[in-house]
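Here the complex is missing one protein chain, while the rest keep their positions.
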Amino acid sequence: MTTSSDTQSERGRALREFWFYFSENRGAVIGLGIFVLLLLTAVFAPLLAPHDPIQQYRDFLLTPPSWQEGGSSQFLLGTDAVGRDLLSRLIFGARQSLIIGAVVVTIAVTGGIILGLVSGFFGGWVDTVIMRVMDVILAFPSLLLALVMVAILGPGLMNAMIAIAIVLQPHFARLTRAAVMAEKEREYVMAARVAGAGRIRLMVRTILPNCLAPLIVQGTLSFSSAVLDAAALGFLGMGAQPPLPEWGTMLAEAREFILSAWWVVTFPGLAILITVLAINLVGDGLRDALDPKLKRS
Amino acid sequence: MALLEIRNLNVSFDTSSGPFHAVKGLDLTVHEREVLAIVGESGSGKSVSMLAAMGLLPKSAKVTADVLQFQGRDLLTMSDKERRSIVGREISMIFQEPIASLNPCFTVGYQIEEVLRAHLGLGRNERRKRAIELFSAVGIPDPEKRLSSYPHQMSGGQCQRVMIAIAIACKPRLLIADEPTTALDVTIQKQILDLLMTLQEDTGMGMIMITHDMGVVAETADRVIVKYKGRMMEQADVLTLFEAPSHPYTKALLSALPEHATGDRLSTVSDFLDPATLQEGPL
Partner (left out) sequence: MIRFLLGKLAYLIPTFIGITIVAFGFVRLLPGDPVLLMAGERGISPERHAQLSAQLGFDRPLVVQYLDFIGGLFQGDFGTSLATRRPVLGEFLTLFPATVELSVCAIILATLIGIPLGIFAAIKRGSAFDQVSMGAALVGYSMPIFWWGLLLIILFSGILGWTPVSGRIDLLYFFRNGTGFMLIDSLMSGQKGAFTSAVSHLILPSIVLATIPMAVIARQSRSAMLEVLSEDYVRTARAKGMSAWRVVGVHALRNAMIPVITTIGLQIGVMMAGAILTETIFSWPGVGKWMIDSISRRDYPSVQGGLLLIAAVVMIVNLIVDLLYGIINPRIRHS
(Lines give C-alpha, C1' and ligand atoms only; values in the text may rest on other atoms or scores of the structure.)
Protein backbone atom coordinates (compact mmCIF):
# COMPACT_ATOMS: atom_id res chain seq x y z
CA MET A 1 0.00 0.00 0.00
CA THR A 2 1.59 3.23 -1.07
CA THR A 3 -0.61 5.44 1.06
CA SER A 4 0.17 3.75 4.34
CA SER A 5 3.90 3.67 3.67
CA ASP A 6 3.66 7.32 2.69
CA THR A 7 2.07 8.28 5.97
CA GLN A 8 4.59 6.08 7.74
CA SER A 9 7.57 7.79 6.19
CA GLU A 10 5.84 11.11 6.80
CA ARG A 11 5.49 10.24 10.46
CA GLY A 12 9.09 9.04 10.59
CA ARG A 13 10.31 12.27 9.07
CA ALA A 14 8.30 14.34 11.55
CA LEU A 15 9.68 12.25 14.39
CA ARG A 16 13.26 12.64 13.18
CA GLU A 17 12.79 16.37 12.80
CA PHE A 18 11.32 16.54 16.30
CA TRP A 19 14.24 14.60 17.74
CA PHE A 20 16.68 16.87 15.92
CA TYR A 21 15.24 19.99 17.57
CA PHE A 22 14.77 18.28 20.92
CA SER A 23 18.29 16.88 21.08
CA GLU A 24 19.76 20.29 20.25
CA ASN A 25 18.47 21.47 23.63
CA ARG A 26 21.10 20.34 26.12
CA GLY A 27 18.87 20.97 29.15
CA ALA A 28 16.07 18.88 27.71
CA VAL A 29 18.37 15.92 27.08
CA ILE A 30 19.76 16.11 30.61
CA GLY A 31 16.20 16.31 31.95
CA LEU A 32 15.21 13.28 29.93
CA GLY A 33 18.25 11.39 31.20
CA ILE A 34 17.37 12.13 34.82
CA PHE A 35 13.77 11.18 34.20
CA VAL A 36 14.77 7.82 32.72
CA LEU A 37 17.02 7.19 35.74
CA LEU A 38 14.12 7.99 38.06
CA LEU A 39 11.90 5.65 36.10
CA LEU A 40 14.44 2.83 36.41
CA THR A 41 14.82 3.56 40.13
CA ALA A 42 11.08 3.33 40.58
CA VAL A 43 10.78 0.10 38.63
CA PHE A 44 13.70 -1.63 40.31
CA ALA A 45 13.17 -0.08 43.75
CA PRO A 46 13.04 -3.45 45.61
CA LEU A 47 16.40 -4.42 44.07
CA LEU A 48 18.09 -1.08 44.62
CA ALA A 49 16.93 -0.26 48.12
CA PRO A 50 19.32 -1.58 50.80
CA HIS A 51 16.52 -1.86 53.38
CA ASP A 52 12.79 -2.29 53.68
CA PRO A 53 11.40 1.26 53.53
CA ILE A 54 9.11 0.74 56.53
CA GLN A 55 11.42 -1.39 58.64
CA GLN A 56 12.18 0.48 61.89
CA TYR A 57 15.67 0.00 63.30
CA ARG A 58 15.06 0.96 66.92
CA ASP A 59 18.77 1.22 67.70
CA PHE A 60 19.42 3.70 64.96
CA LEU A 61 17.00 6.59 65.50
CA LEU A 62 18.00 9.75 63.60
CA THR A 63 21.38 8.36 62.56
CA PRO A 64 23.27 10.97 60.46
CA PRO A 65 24.46 10.18 56.91
CA SER A 66 27.37 7.74 56.79
CA TRP A 67 30.04 10.35 55.99
CA GLN A 68 29.13 12.45 59.01
CA GLU A 69 30.33 11.78 62.53
CA GLY A 70 28.06 9.27 64.23
CA GLY A 71 26.91 7.92 60.87
CA SER A 72 26.72 4.25 60.07
CA SER A 73 27.84 2.63 56.82
CA GLN A 74 24.65 0.63 57.06
CA PHE A 75 22.55 3.73 56.37
CA LEU A 76 24.09 5.81 53.58
CA LEU A 77 21.82 8.83 53.97
CA GLY A 78 20.99 8.24 57.63
CA THR A 79 17.73 7.26 59.28
CA ASP A 80 14.57 9.09 60.30
CA ALA A 81 12.99 9.60 63.71
CA VAL A 82 11.76 6.02 63.97
CA GLY A 83 14.90 4.46 62.56
CA ARG A 84 13.87 3.83 58.96
CA ASP A 85 16.56 3.97 56.26
CA LEU A 86 16.23 7.30 54.45
CA LEU A 87 17.80 6.14 51.18
CA SER A 88 15.42 3.19 50.88
CA ARG A 89 12.44 5.43 51.58
CA LEU A 90 13.63 7.92 48.95
CA ILE A 91 14.05 5.13 46.39
CA PHE A 92 10.57 3.79 47.05
CA GLY A 93 9.28 7.37 47.08
CA ALA A 94 10.22 7.69 43.41
CA ARG A 95 7.51 5.10 42.76
CA GLN A 96 4.84 7.18 44.46
CA SER A 97 5.82 10.36 42.66
CA LEU A 98 5.89 8.83 39.20
CA ILE A 99 2.65 6.96 39.78
CA ILE A 100 1.04 10.16 41.03
CA GLY A 101 2.22 12.05 37.96
CA ALA A 102 1.12 9.35 35.55
CA VAL A 103 -2.30 8.76 37.12
CA VAL A 104 -3.09 12.47 37.48
CA VAL A 105 -2.06 13.29 33.93
CA THR A 106 -4.01 10.32 32.56
CA ILE A 107 -7.19 11.34 34.36
CA ALA A 108 -6.77 15.03 33.59
CA VAL A 109 -5.90 14.51 29.92
CA THR A 110 -8.72 12.04 29.30
CA GLY A 111 -11.29 14.15 31.10
CA GLY A 112 -10.06 17.38 29.59
CA ILE A 113 -9.96 16.05 26.03
CA ILE A 114 -13.44 14.58 26.24
CA LEU A 115 -14.89 17.78 27.70
CA GLY A 116 -12.99 19.93 25.20
CA LEU A 117 -14.06 17.83 22.21
CA VAL A 118 -17.69 17.82 23.31
CA SER A 119 -17.59 21.53 24.03
CA GLY A 120 -15.91 22.50 20.79
CA PHE A 121 -17.95 20.22 18.57
CA PHE A 122 -21.45 20.74 19.88
CA GLY A 123 -21.10 24.40 20.72
CA GLY A 124 -24.19 26.26 21.93
CA TRP A 125 -25.32 25.82 25.50
CA VAL A 126 -23.30 22.62 26.01
CA ASP A 127 -20.17 24.61 25.27
CA THR A 128 -21.25 27.50 27.50
CA VAL A 129 -21.99 25.27 30.48
CA ILE A 130 -18.79 23.23 30.21
CA MET A 131 -16.56 26.26 29.79
CA ARG A 132 -18.27 28.09 32.66
CA VAL A 133 -17.60 25.15 34.94
CA MET A 134 -13.95 25.23 33.83
CA ASP A 135 -13.81 28.95 34.62
CA VAL A 136 -15.16 28.31 38.09
CA ILE A 137 -12.56 25.62 38.77
CA LEU A 138 -9.79 27.93 37.57
CA ALA A 139 -11.09 30.80 39.73
CA PHE A 140 -9.93 29.00 42.87
CA PRO A 141 -6.27 28.76 43.83
CA SER A 142 -5.57 25.19 42.68
CA LEU A 143 -3.97 23.88 45.85
CA LEU A 144 -6.79 25.28 47.99
CA LEU A 145 -9.46 23.62 45.88
CA ALA A 146 -7.58 20.33 45.90
CA LEU A 147 -7.18 20.61 49.65
CA VAL A 148 -10.90 21.10 50.27
CA MET A 149 -11.72 18.26 47.88
CA VAL A 150 -9.39 15.92 49.72
CA ALA A 151 -10.99 17.01 52.97
CA ILE A 152 -14.36 15.95 51.54
CA LEU A 153 -13.15 12.68 50.05
CA GLY A 154 -10.95 11.88 53.01
CA PRO A 155 -7.14 12.12 53.17
CA GLY A 156 -5.19 9.58 51.14
CA LEU A 157 -3.07 9.25 48.04
CA MET A 158 -5.85 8.15 45.68
CA ASN A 159 -8.15 11.00 46.70
CA ALA A 160 -5.30 13.48 46.43
CA MET A 161 -4.64 12.30 42.88
CA ILE A 162 -8.30 12.64 41.92
CA ALA A 163 -8.48 16.13 43.41
CA ILE A 164 -5.33 17.29 41.64
CA ALA A 165 -6.53 15.81 38.35
CA ILE A 166 -9.84 17.69 38.62
CA VAL A 167 -8.00 20.93 39.33
CA LEU A 168 -5.61 20.46 36.39
CA GLN A 169 -8.05 19.21 33.78
CA PRO A 170 -9.59 22.58 32.71
CA HIS A 171 -6.30 23.45 30.98
CA PHE A 172 -6.67 20.41 28.72
CA ALA A 173 -10.34 21.10 28.10
CA ARG A 174 -9.58 24.67 27.04
CA LEU A 175 -6.69 23.63 24.80
CA THR A 176 -8.68 20.90 23.09
CA ARG A 177 -11.70 23.14 22.62
CA ALA A 178 -9.59 25.90 21.10
CA ALA A 179 -7.95 23.41 18.75
CA VAL A 180 -11.31 21.96 17.72
CA MET A 181 -12.72 25.42 17.07
CA ALA A 182 -9.72 26.29 14.91
CA GLU A 183 -9.64 23.00 12.99
CA LYS A 184 -13.39 22.58 12.62
CA GLU A 185 -13.72 24.80 9.58
CA ARG A 186 -10.53 23.64 7.87
CA GLU A 187 -10.81 22.01 4.50
CA TYR A 188 -9.62 18.55 5.42
CA VAL A 189 -12.20 18.27 8.19
CA MET A 190 -14.88 19.41 5.79
CA ALA A 191 -13.62 16.90 3.27
CA ALA A 192 -13.75 14.11 5.83
CA ARG A 193 -17.26 15.15 6.70
CA VAL A 194 -18.33 15.15 3.08
CA ALA A 195 -16.73 11.76 2.67
CA GLY A 196 -19.14 10.55 5.31
CA ALA A 197 -17.05 10.28 8.44
CA GLY A 198 -19.17 10.08 11.55
CA ARG A 199 -18.94 12.79 14.15
CA ILE A 200 -17.13 10.78 16.80
CA ARG A 201 -14.78 9.28 14.25
CA LEU A 202 -14.13 12.73 12.86
CA MET A 203 -13.28 14.09 16.27
CA VAL A 204 -10.96 11.31 17.30
CA ARG A 205 -9.27 10.44 14.02
CA THR A 206 -9.04 13.76 12.25
CA ILE A 207 -8.90 16.59 14.73
CA LEU A 208 -7.12 15.11 17.73
CA PRO A 209 -3.78 14.34 16.03
CA ASN A 210 -3.62 17.94 14.92
CA CYS A 211 -3.82 19.41 18.40
CA LEU A 212 -1.44 16.87 19.87
CA ALA A 213 1.57 19.17 20.23
CA PRO A 214 0.11 21.68 22.72
CA LEU A 215 -1.51 18.82 24.64
CA ILE A 216 1.81 17.01 25.00
CA VAL A 217 3.49 20.16 26.29
CA GLN A 218 0.65 20.86 28.73
CA GLY A 219 0.71 17.22 29.79
CA THR A 220 4.38 17.45 30.71
CA LEU A 221 3.84 20.63 32.68
CA SER A 222 0.88 19.03 34.45
CA PHE A 223 3.02 16.03 35.34
CA SER A 224 5.39 18.27 37.26
CA SER A 225 2.54 20.25 38.85
CA ALA A 226 0.98 16.97 39.94
CA VAL A 227 4.18 15.77 41.60
CA LEU A 228 4.58 19.14 43.30
CA ASP A 229 0.96 19.45 44.45
CA ALA A 230 0.79 15.87 45.68
CA ALA A 231 3.92 16.48 47.72
CA ALA A 232 2.38 19.68 49.08
CA LEU A 233 -0.79 17.82 50.07
CA GLY A 234 1.35 15.13 51.67
CA PHE A 235 3.24 17.82 53.54
CA LEU A 236 -0.04 19.26 54.81
CA GLY A 237 -1.11 15.80 55.97
CA MET A 238 -3.79 15.46 53.31
CA GLY A 239 -1.99 13.28 50.78
CA ALA A 240 -0.29 9.93 51.17
CA GLN A 241 -0.57 8.69 54.75
CA PRO A 242 2.29 7.28 56.83
CA PRO A 243 4.05 4.91 56.73
CA LEU A 244 3.89 5.13 52.92
CA PRO A 245 7.27 6.50 51.78
CA GLU A 246 6.02 9.56 49.89
CA TRP A 247 8.44 12.51 49.73
CA GLY A 248 5.99 15.20 50.83
CA THR A 249 4.75 13.10 53.73
CA MET A 250 8.35 12.36 54.71
CA LEU A 251 8.97 16.11 54.89
CA ALA A 252 5.93 16.59 57.08
CA GLU A 253 7.22 13.94 59.50
CA ALA A 254 10.65 15.57 59.44
CA ARG A 255 9.46 19.09 60.19
CA GLU A 256 10.03 19.00 63.91
CA PHE A 257 13.67 18.00 63.40
CA ILE A 258 14.67 20.79 61.07
CA LEU A 259 17.10 22.31 63.53
CA SER A 260 18.46 19.02 64.87
CA ALA A 261 18.64 16.58 61.95
CA TRP A 262 19.18 18.36 58.66
CA TRP A 263 19.27 15.18 56.57
CA VAL A 264 15.68 14.12 57.19
CA VAL A 265 14.55 17.49 55.81
CA THR A 266 17.06 18.03 53.04
CA PHE A 267 16.96 14.78 51.07
CA PRO A 268 13.24 14.28 50.47
CA GLY A 269 12.90 17.90 49.28
CA LEU A 270 15.91 17.53 47.05
CA ALA A 271 14.31 14.45 45.53
CA ILE A 272 11.13 16.42 44.78
CA LEU A 273 13.10 19.32 43.30
CA ILE A 274 15.21 17.10 41.05
CA THR A 275 12.19 15.19 39.78
CA VAL A 276 10.15 18.32 39.05
CA LEU A 277 13.15 20.08 37.52
CA ALA A 278 13.88 17.15 35.20
CA ILE A 279 10.29 17.05 33.99
CA ASN A 280 10.20 20.80 33.47
CA LEU A 281 13.45 20.64 31.48
CA VAL A 282 11.86 18.03 29.24
CA GLY A 283 8.72 20.18 29.02
CA ASP A 284 10.70 23.22 27.89
CA GLY A 285 12.50 21.11 25.31
CA LEU A 286 9.24 19.66 24.02
CA ARG A 287 7.69 23.10 23.76
CA ASP A 288 10.61 24.47 21.77
CA ALA A 289 10.79 21.42 19.52
CA LEU A 290 7.07 21.28 18.86
CA ASP A 291 6.42 24.99 18.50
CA PRO A 292 6.99 25.91 14.87
CA LYS A 293 6.95 29.60 15.73
CA LEU A 294 10.15 29.30 17.72
CA LYS A 295 11.91 27.06 15.21
CA ARG A 296 12.66 29.91 12.88
CA SER A 297 14.80 31.86 15.30
CA MET B 1 31.37 63.85 -3.70
CA ALA B 2 29.05 60.88 -3.59
CA LEU B 3 26.53 60.73 -0.77
CA LEU B 4 26.79 57.03 -0.24
CA GLU B 5 29.51 54.90 -1.71
CA ILE B 6 29.67 51.15 -1.36
CA ARG B 7 32.33 48.87 -2.83
CA ASN B 8 32.27 45.09 -2.54
CA LEU B 9 29.75 44.82 0.30
CA ASN B 10 29.29 41.30 1.69
CA VAL B 11 26.81 40.26 4.36
CA SER B 12 26.52 36.79 5.78
CA PHE B 13 24.62 35.19 8.66
CA ASP B 14 25.75 32.19 10.66
CA THR B 15 23.09 29.52 10.56
CA SER B 16 23.06 25.98 11.89
CA SER B 17 23.80 24.77 8.34
CA GLY B 18 26.82 27.00 7.80
CA PRO B 19 27.08 30.67 6.78
CA PHE B 20 24.35 32.10 4.59
CA HIS B 21 25.51 34.83 2.19
CA ALA B 22 22.71 37.36 1.92
CA VAL B 23 24.69 39.96 -0.05
CA LYS B 24 27.67 39.23 -2.28
CA GLY B 25 29.95 41.91 -3.69
CA LEU B 26 27.56 44.84 -3.97
CA ASP B 27 28.85 48.10 -5.50
CA LEU B 28 26.74 51.21 -5.42
CA THR B 29 27.03 54.99 -5.50
CA VAL B 30 24.33 57.57 -4.88
CA HIS B 31 24.73 61.27 -5.46
CA GLU B 32 22.77 64.28 -4.28
CA ARG B 33 19.45 64.76 -6.10
CA GLU B 34 19.68 61.29 -7.54
CA VAL B 35 17.17 58.44 -7.24
CA LEU B 36 18.70 54.99 -7.39
CA ALA B 37 16.42 51.99 -7.62
CA ILE B 38 17.47 48.53 -6.44
CA VAL B 39 15.30 45.88 -8.07
CA GLY B 40 15.06 42.18 -7.47
CA GLU B 41 12.74 39.59 -6.09
CA SER B 42 12.30 39.02 -2.35
CA GLY B 43 15.28 37.33 -0.76
CA SER B 44 17.71 38.89 -3.22
CA GLY B 45 19.40 40.85 -0.43
CA LYS B 46 18.10 44.31 -1.29
CA SER B 47 16.91 45.28 2.18
CA VAL B 48 19.75 43.52 3.98
CA SER B 49 22.38 45.54 2.11
CA MET B 50 20.73 48.82 3.08
CA LEU B 51 20.23 47.74 6.70
CA ALA B 52 23.90 46.80 6.73
CA ALA B 53 24.86 50.23 5.46
CA MET B 54 22.88 51.84 8.27
CA GLY B 55 24.27 49.47 10.89
CA LEU B 56 20.85 48.09 11.73
CA LEU B 57 21.55 44.40 11.32
CA PRO B 58 21.73 42.19 14.42
CA LYS B 59 25.14 41.31 15.79
CA SER B 60 24.90 37.84 14.26
CA ALA B 61 25.36 39.38 10.80
CA LYS B 62 28.87 39.61 9.39
CA VAL B 63 29.32 42.77 7.31
CA THR B 64 32.45 43.46 5.28
CA ALA B 65 33.19 45.99 2.54
CA ASP B 66 36.14 47.58 0.78
CA VAL B 67 34.40 50.94 0.96
CA LEU B 68 31.31 51.89 2.94
CA GLN B 69 31.20 55.66 3.20
CA PHE B 70 28.63 58.35 3.74
CA GLN B 71 29.87 61.75 2.53
CA GLY B 72 33.41 60.47 2.87
CA ARG B 73 32.91 59.20 6.45
CA ASP B 74 33.54 55.50 7.00
CA LEU B 75 30.37 53.87 8.28
CA LEU B 76 32.08 50.58 9.12
CA THR B 77 34.64 51.85 11.59
CA MET B 78 32.85 54.77 13.22
CA SER B 79 31.67 54.54 16.82
CA ASP B 80 28.07 53.74 17.66
CA LYS B 81 27.59 57.25 18.93
CA GLU B 82 28.86 58.81 15.72
CA ARG B 83 26.70 56.50 13.65
CA ARG B 84 23.63 57.44 15.65
CA SER B 85 24.27 61.10 14.85
CA ILE B 86 24.06 60.22 11.15
CA VAL B 87 21.38 57.55 11.16
CA GLY B 88 17.92 59.07 11.50
CA ARG B 89 19.29 62.53 10.83
CA GLU B 90 21.31 62.53 7.61
CA ILE B 91 20.29 59.10 6.37
CA SER B 92 16.80 57.96 7.16
CA MET B 93 14.77 54.98 6.17
CA ILE B 94 11.15 54.00 5.67
CA PHE B 95 9.88 50.43 5.60
CA GLN B 96 7.47 48.08 3.96
CA GLU B 97 4.89 47.58 6.73
CA PRO B 98 3.95 51.07 7.90
CA ILE B 99 1.63 50.02 10.72
CA ALA B 100 4.05 47.46 12.17
CA SER B 101 6.89 49.96 11.82
CA LEU B 102 5.31 52.36 14.27
CA ASN B 103 5.33 51.59 17.97
CA PRO B 104 1.77 50.64 19.03
CA CYS B 105 2.25 51.91 22.57
CA PHE B 106 3.08 55.52 21.75
CA THR B 107 1.21 58.29 19.92
CA VAL B 108 2.51 59.15 16.49
CA GLY B 109 3.19 62.65 17.84
CA TYR B 110 5.51 61.19 20.47
CA GLN B 111 7.29 59.14 17.85
CA ILE B 112 8.04 62.10 15.60
CA GLU B 113 8.88 64.52 18.42
CA GLU B 114 11.34 61.96 19.78
CA VAL B 115 13.48 62.40 16.66
CA LEU B 116 13.27 66.17 16.82
CA ARG B 117 14.43 66.14 20.41
CA ALA B 118 17.21 63.60 19.98
CA HIS B 119 18.78 65.06 16.84
CA LEU B 120 17.85 68.73 16.86
CA GLY B 121 17.37 69.31 20.59
CA LEU B 122 14.18 71.28 20.03
CA GLY B 123 12.11 72.41 23.02
CA ARG B 124 8.61 71.20 23.73
CA ASN B 125 6.70 73.93 21.85
CA GLU B 126 9.08 74.04 18.90
CA ARG B 127 8.85 70.27 18.59
CA ARG B 128 5.11 70.37 18.46
CA LYS B 129 5.10 73.18 15.93
CA ARG B 130 7.59 71.38 13.71
CA ALA B 131 5.67 68.09 14.01
CA ILE B 132 2.50 69.82 12.81
CA GLU B 133 4.43 71.36 9.90
CA LEU B 134 5.82 67.97 8.94
CA PHE B 135 2.44 66.28 9.13
CA SER B 136 0.97 68.95 6.85
CA ALA B 137 3.90 68.57 4.49
CA VAL B 138 3.23 64.85 4.04
CA GLY B 139 -0.48 65.46 3.55
CA ILE B 140 -1.96 64.27 6.83
CA PRO B 141 -5.28 66.07 7.29
CA ASP B 142 -5.98 67.72 10.64
CA PRO B 143 -2.37 67.31 11.81
CA GLU B 144 -2.84 68.86 15.25
CA LYS B 145 -5.43 66.27 16.21
CA ARG B 146 -3.55 63.42 14.54
CA LEU B 147 -0.49 63.97 16.74
CA SER B 148 -2.28 62.31 19.64
CA SER B 149 -3.44 59.29 17.63
CA TYR B 150 -2.03 55.81 18.02
CA PRO B 151 -0.86 53.86 14.94
CA HIS B 152 -3.73 51.36 15.19
CA GLN B 153 -6.21 54.23 14.83
CA MET B 154 -4.81 55.15 11.41
CA SER B 155 -4.87 53.51 7.99
CA GLY B 156 -1.80 51.97 6.36
CA GLY B 157 -1.43 54.93 4.00
CA GLN B 158 -1.67 57.39 6.88
CA CYS B 159 0.92 55.45 8.83
CA GLN B 160 3.30 55.50 5.86
CA ARG B 161 2.84 59.27 5.69
CA VAL B 162 3.76 59.44 9.38
CA MET B 163 6.85 57.31 8.69
CA ILE B 164 7.81 59.66 5.86
CA ALA B 165 7.30 62.68 8.12
CA ILE B 166 9.59 61.07 10.72
CA ALA B 167 12.15 60.24 8.03
CA ILE B 168 12.33 63.81 6.66
CA ALA B 169 12.07 65.46 10.09
CA CYS B 170 15.77 66.33 10.25
CA LYS B 171 16.10 67.18 6.53
CA PRO B 172 18.19 64.12 5.65
CA ARG B 173 20.62 64.05 2.74
CA LEU B 174 19.65 60.51 1.85
CA LEU B 175 16.33 58.69 2.17
CA ILE B 176 16.20 54.92 1.83
CA ALA B 177 12.73 53.65 0.99
CA ASP B 178 12.41 49.88 1.43
CA GLU B 179 9.38 48.75 -0.60
CA PRO B 180 7.42 51.77 0.67
CA THR B 181 4.25 50.99 -1.26
CA THR B 182 4.14 47.19 -1.36
CA ALA B 183 1.81 46.77 1.61
CA LEU B 184 -0.57 49.52 0.54
CA ASP B 185 -3.72 49.61 -1.59
CA VAL B 186 -3.12 50.31 -5.27
CA THR B 187 -4.77 53.73 -5.13
CA ILE B 188 -2.69 54.75 -2.12
CA GLN B 189 0.55 53.46 -3.71
CA LYS B 190 0.46 56.18 -6.34
CA GLN B 191 -0.16 58.92 -3.78
CA ILE B 192 2.75 57.81 -1.60
CA LEU B 193 5.12 57.57 -4.58
CA ASP B 194 4.10 61.03 -5.76
CA LEU B 195 4.66 62.39 -2.24
CA LEU B 196 8.13 60.82 -2.07
CA MET B 197 9.11 62.21 -5.49
CA THR B 198 7.83 65.71 -4.66
CA LEU B 199 9.76 65.72 -1.39
CA GLN B 200 12.88 64.47 -3.16
CA GLU B 201 12.69 67.18 -5.80
CA ASP B 202 11.93 69.93 -3.29
CA THR B 203 14.73 69.07 -0.89
CA GLY B 204 17.29 67.76 -3.35
CA MET B 205 18.07 64.75 -1.19
CA GLY B 206 19.36 61.54 -2.64
CA MET B 207 17.09 58.53 -2.55
CA ILE B 208 17.44 54.78 -2.74
CA MET B 209 14.23 53.06 -3.75
CA ILE B 210 14.16 49.34 -2.99
CA THR B 211 11.44 47.60 -4.93
CA HIS B 212 10.50 44.52 -6.90
CA ASP B 213 8.15 46.49 -9.10
CA MET B 214 9.49 47.66 -12.47
CA GLY B 215 6.54 50.06 -12.69
CA VAL B 216 7.83 51.89 -9.61
CA VAL B 217 11.31 51.96 -11.13
CA ALA B 218 10.07 53.51 -14.35
CA GLU B 219 8.18 56.17 -12.45
CA THR B 220 10.87 57.19 -9.98
CA ALA B 221 14.44 56.17 -10.74
CA ASP B 222 17.35 57.80 -12.48
CA ARG B 223 19.56 54.72 -12.25
CA VAL B 224 18.83 51.07 -11.54
CA ILE B 225 20.64 48.15 -9.95
CA VAL B 226 19.24 44.70 -10.60
CA LYS B 227 19.90 42.01 -8.00
CA TYR B 228 19.38 38.27 -8.00
CA LYS B 229 20.15 35.88 -5.16
CA GLY B 230 22.45 38.28 -3.33
CA ARG B 231 24.41 39.17 -6.47
CA MET B 232 24.32 42.33 -8.53
CA MET B 233 23.30 41.47 -12.10
CA GLU B 234 23.28 44.79 -13.83
CA GLN B 235 23.68 48.49 -13.19
CA ALA B 236 22.43 51.05 -15.72
CA ASP B 237 20.57 54.30 -16.02
CA VAL B 238 16.87 53.83 -16.25
CA LEU B 239 16.44 54.61 -19.97
CA THR B 240 19.17 52.24 -21.04
CA LEU B 241 17.83 49.53 -18.85
CA PHE B 242 14.35 49.71 -20.28
CA GLU B 243 15.52 50.20 -23.88
CA ALA B 244 18.36 47.73 -23.98
CA PRO B 245 18.65 45.44 -20.97
CA SER B 246 21.93 43.60 -21.17
CA HIS B 247 21.38 40.81 -18.66
CA PRO B 248 18.93 37.97 -19.32
CA TYR B 249 17.49 38.31 -15.81
CA THR B 250 16.67 41.98 -16.45
CA LYS B 251 15.08 41.05 -19.75
CA ALA B 252 12.99 38.50 -17.95
CA LEU B 253 11.97 41.02 -15.32
CA LEU B 254 10.89 43.50 -17.98
CA SER B 255 9.02 40.94 -20.01
CA ALA B 256 7.05 40.01 -16.94
CA LEU B 257 5.53 43.50 -16.70
CA PRO B 258 1.75 43.40 -17.14
CA GLU B 259 2.01 45.67 -20.20
CA HIS B 260 3.70 42.84 -22.05
CA ALA B 261 1.06 40.30 -21.21
CA THR B 262 -0.21 38.30 -24.14
CA GLY B 263 -3.46 36.42 -24.08
CA ASP B 264 -5.22 36.13 -20.72
CA ARG B 265 -2.25 35.00 -18.70
CA LEU B 266 0.31 37.16 -16.92
CA SER B 267 3.79 35.88 -17.49
CA THR B 268 6.26 35.40 -14.65
CA VAL B 269 9.98 35.93 -14.55
CA SER B 270 10.70 32.24 -14.74
CA ASP B 271 8.85 31.97 -18.07
CA PHE B 272 11.60 34.00 -19.69
CA LEU B 273 14.47 32.68 -17.74
CA ASP B 274 16.89 30.09 -18.92
CA PRO B 275 18.49 28.89 -15.68
CA ALA B 276 21.73 28.09 -17.50
CA THR B 277 22.40 31.69 -18.45
CA LEU B 278 21.94 32.78 -14.86
CA GLN B 279 24.72 30.65 -13.48
CA GLU B 280 27.30 33.11 -14.67
CA GLY B 281 26.40 36.75 -14.31
CA PRO B 282 28.57 39.50 -15.72
CA LEU B 283 30.34 39.78 -12.38
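Letters A and B name the chains as they come in the text, with residue numbers starting at 1 for each one.
As a convention for this text, a residue touches a chain if its C-beta (ideal position, glycine included) is under 8 Å from a C-beta of that chain, and two chains touch if they have at least 3 such contacts.
Just so it is clear, the structure is predicted and the values come from calculations on it, not from any experiment.
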Contacting the left-out chain in the complete assembly, out of B:8, B:42 or B:153: B:153
Full-complex contact with the absent chain, from A:126, A:143 or A:192: A:143
Of B:95, B:135 or B:249, the one touching the omitted chain in the full complex: B:95
In subunit A, positions touching the absent partner: 27, 132-133, 135-136, 139-145, 147-149, 151-152, 154, 224, 228, 231-232, 235-238, 248, 251, 255, 258-259, 262, 265-266, 268-270, 272-273, 276-277, 279-281, 284, 297
Residues in subunit B touching the chain absent from view: 51, 54, 56, 80, 83-89, 92-93, 95, 97, 100-106, 114-115, 118-119, 150, 152-153, 163, 166
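Just so we're on the same page, only the chains that are shown with their structure count from here on.
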Averaged-CA centre spacing for the pair subunit B and subunit A, given as whole angstrom: 53
